[in-house]
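First the structure, which I've put down as structure tokens, then a few questions once you've had a look.
Here the complex is missing one protein chain, while the rest keep their positions.
After this line comes chain A, so read on.
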Amino acid sequence: MADFMEEAFVEARRARDAGEVPVGCVFVHGDKVIARGGNEVNVYRNATRHAEFICIDATLAYCREKRLPARQMFSEITVVVTVEPCIMCSAALHTLGVKEIIFGCENDRFGGKTVVDVAEVVGQRIDITGGVRAEEAMALLKEFYKGDNPAAPPQAKKKK
């Protein structure tokens, strides 16, 4: 799984270089990455375009292209992401019923495991493992938040 986390980090750094919050994600099916992405919030002015959602959409496109049943595909997918999925992403991944989630550092502001027990609310439990290269993932975030989020209004910037 270490190789796949490195792939997620590649996406996180790509997001950072594009002026986005540096979070990266890959969806793994068997031993193959079938979807990859980083945050795309600022470019689309849509706060829901997190790395996981980019991968969900890419997976759906992959299924359409290959004429595969999406529901079954999701049940066989391992989500590898540099930061703990937020409550929104975690709720989506639970509802889609992915096989498991592996993440880097925790998200103590709105993590879907740390802050709210998403599995309890959604009524579906999946395997979640955290702490893979956590320090590195956190370092990327810290480096980013030291600078300004170019899309946030000036006052929001000051708080960070």
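Descriptive notes on the structure:
We take it that a residue touches a chain if its C-beta (ideal position, glycine included) is under 8 Å from a C-beta of that chain, and two chains touch if they have at least 3 such contacts; residues count from 1.
One rule holds for everything that comes next: contacts and distances are computed from a predicted model.
From the set "Leucine carboxyl methyltransferase 1", "Gamma-butyrobetaine dioxygenase", "Probable inactive tRNA-specific adenosine deaminase-like protein 3" or "Vacuolar fusion protein MON1 homolog", the protein name that UniProt assigns to the chain left out of the figure is "Probable inactive tRNA-specific adenosine deaminase-like protein 3". Across the entire complex, the residue among A:V10, A:V33 or A:L60 in touch with the chain not shown is A:L60.
In the complete complex, the residue from A:V10, A:A70 or A:A134 that touches the missing chain is A:A70.
Not every partner is drawn; the one left out touches chain A at residues 40, 43-49, 53, 56-57, 60, 70, 86-88, 91-92, 95-96, 108-110, 115-116, 118, 121-123, 151-156.
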